[in-house]
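Mind having a look at this structure? Questions to follow.
A single protein chain has been omitted; all remaining protein chains appear in their positions.
Labels run A and B following the written order; every chain starts at residue 1.
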Amino acid sequence: MIPLSYYLVFAAALFCIGLYGVLARKNAVTILMGIELMLNAVLINVIAFWRYRSPDQITGQAFAVMVFAIAAAEVAVGLALFISIYRRRNTIAADEIDLLKW
Amino acid sequence: MNVANIVWLLPVPPVLAFFVIVLLTNRSKWLSHSIAVGAALLSFIGSMYVFSQAVATEHLGQNPISSVIRWFPTGDSWFEIGVWVDPLTAVTLFFVAWTVLMIFLYSVGYHNFGQPKGDHDVAGMPPHGAMVTDKHEHTHRVPSIEPMYSRFFAFIGLFAFGMYTLVVSDNLLTLFVGWEIMGLCSYLLIGFWYAKPSARAAMIKAFITTRVGDVFMLLGLAYLYTVAGSLSYSVIFSEETLAELAGMGSPILGLSAAALIAILLFIGTIGKSAQFPLHVWLPDAMEGPTPVSAMIHAATMVSAGVYLVIRIFPIASAGWEHGAVLTPPMLFMAIIGTFTGLFAATIAFTQNDIKRVLAYSTISQLGYMIAAIGIGAYVAAAFHLFTHAFFKALLFLGSGSVIHGMEHGVFHTGEHIDPQDMFNMGGLRKKMPITFWTFLIGGLALSGLPLITAGFWSKDEILADAFSTGQWLVFITLALAALLTAFYTMRQIVLTFLGEPRTAAAANAQENRWTMTVPLIILAFFSLAVGWIGIPGEFPVLGGMLPGWFHEFVGGTLAEHPEAPPFHIVPLLTSFLVSLGGLAVGYYVYRSVRAGEPDPLQKPLGSVYTLLKNKYYFDELYDKIFVRPAYWLAETFTYLWVDRKGIDGFLHLIARITFSVGGFLRNFIDKPIINGFGDFVGESVKRFGRGARFIQTGRVQQYMVMALVIAFGTLFYYLFVLVQP
Partner (left out) sequence: MVMQIIFLIVAVVTLGSAVMVVTVRNLVHAALWLILSLFGVAVTFALLNAPFFTVVEVVIYIGAISILMIFAIMLTRRTMQETGRSVNPGWWLAAFLSLVLFAGLLWMFSTWDGFSTTLPDLPAGVDQVRELGIALVSPNMYVLPFEVASVLLLAALIGAIVVAWERKS
């Protein structure tokens, strides 16, 4: 009933929204939220492809487990970094953390 | 041992001595002179052996001792050189060997071997003497050893080599080689004391004057070679070649080829044997040490000139018969010879320096010999050459002995006088007896004292030849010259040896050691004895005792044996008269000249005396005509105008042009265009960078946006533009 296309379009839309959040928002935590949205879109994609294209193989699910693990690790480290940066520069707006320049 | 091989070896010991002394033994004076004298002795022994073999050979003139080797290829054939001993060579070898050995031995004593080194002696100046303290606490000055002792022996060794080469060579080219070697050595030895400006001037004058003669000689050799195809005696003196040369015409003045060649070669002799007009170098050459003067002006170098003339007599006399009109070269020789004979004799009796008198005397006697050849008296010329070598060498060595003794006196008394001026001498007969007697014998031989001295026999023969061939002018002029010769010789003997000493130095003169006196004694013996081998057969009384061996022997050199002059009383009486008369007048005029008095002839002759004393002002004339223009040409014309202004100016112009072109290129092309372009590139990159760096904001989100824009753009381009979907 629901073709694969629905899920793929949904995942693509979610991904693009997350991309906009990454590129446009100032606050570093909101950037991280955007990244989480993108990762979730990827997860939806993976599970959808598993369900629709090869449900007899467990590989798709294993892959999705890996993505979860990575997402979790990345968030932890990222937030730790943000806190460390905040301590130093008293800001976590991406605009103001601009030392890597001319 | 083949005699010809020994002849090859004759010039070798002296040249070996030269190289050994120069390269190895220069420091050891004893070793150097031993090597040199030893070499001269070896050549002497060899020469005596060759001479003995030569006189024992029948018809030596027709088949001389000879040997040839090939030297360099000339087209199809070879240029051959070799040795040649015919009668003329044999007698020349005899007197060269004796005189060279005597001079070498004499030099040991002359340069004060065994004396201490001088206090202020420098190489290049004559030694000044050393102060010694003897056992009585007296300090006095003694003669010191010559600083350049070894060098002297090296040079005279080379000189001897040159002369031996010239004498034994069988072709005119190696003769010329020996000639030039002697020219070089005369240059080196005249200027032996090179720190003296007068010696330097004299050495250059000698070399350049003889060079003038040598250029013409070389032209003659070249012409001869071109015409005859060879320079070997065996070829050029053969009948066919002589006839060809006599018949061929030359481009100059209508002379035959033979005449032109003879005249050109003779000009070489004019230079080498100091005949007028190239006589100016010989008196100045007295600047050299006395053994050098003896060597150059008696034994070897000037004799080489006369030897050449005698040798080329066949060419000069090609087409001449005895008693006929003289050929142009013979006429030329006769004129120059007689004129020089008288000319030099007139100057000789006004000179005060003991060596100058002998110098002019040599010029005069050489004139005799050349005049003799000029009139065709072949044997007489050779005979006079032979005797003259002995007594002139004796006279020069004797004068050296006198000077040496005078210097001893000068050192002893501390007077500053010229030890060579005869007017400072006097009474040396008592102080230096051996020198006196030997010098007297030599002087009498030069004057031609009748019957006992060798000079008489040779001069008499020349006068007899002149008389018998009817050459009146030559006869009278030569007789006059003989008169003057006797006069100035007696003048010299009286002023030097007789009377009382005119200075303290003369009073303190001393006889010399055996190395100097023994050669004098030996040469004195020869000055007496050697005349007796040439007594003509027809001479009254003495004629039959010793046959005219010399005439027979040397006459065999020529293809046609020359006739001996018939005996006539007139030339004999003339010889007696001029010789004894000249000696008597000389004694009379000069017998009582006291210290400080001028020459007794000065007042009577007045301005003529001054003219003669200044040698007819020839040196000044040559200076004006030749020397000054040469200097002007070198200094002003060539150096200043051509070299500095012309050549250097041209180079400077090129440099200036190059500089301005370079400047133009630098300022108008290099700086604005090339540098500008380079700077432009750099500047624009910098400006672009300065502007473009603001891209790097440090904001991560902007970087990501940029990345995505470019990624999507590239993807878009790839998908929709390059690859048509």
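Note that in this section a residue touches a chain if its C-beta (ideal position, glycine included) is under 8 Å from a C-beta of that chain, and two chains touch if they have at least 3 such contacts.
All figures in this text were calculated on a predicted structure; none of them were measured in a lab.
On the side of chain A, touch with the chain left out of the figure occurs at residues 1-10, 12-21, 23-30, 32-34, 36-37, 40, 43-44, 47-48, 50-53, 55-56, 58-59, 61-62, 64-66, 68-77, 79-84, 86-87, 90-95. Although one chain is hidden here, its contacts on chain B can still be listed: residues 699, 701-702, 705, 708-709, 712, 715.
We take it that only the chains that are shown with their structure count from here on.
With each centre defined as the average position of its C-alpha atoms, the distance from chain A to chain B rounds to 119 Å.
Per the touch definition, chain A reaches chain B in the complex via residues 22-24, 31, 94-95, 97-102. Against chain A, in their complex, chain B makes its touches with residues 693-694, 696-701, 704-705, 708.
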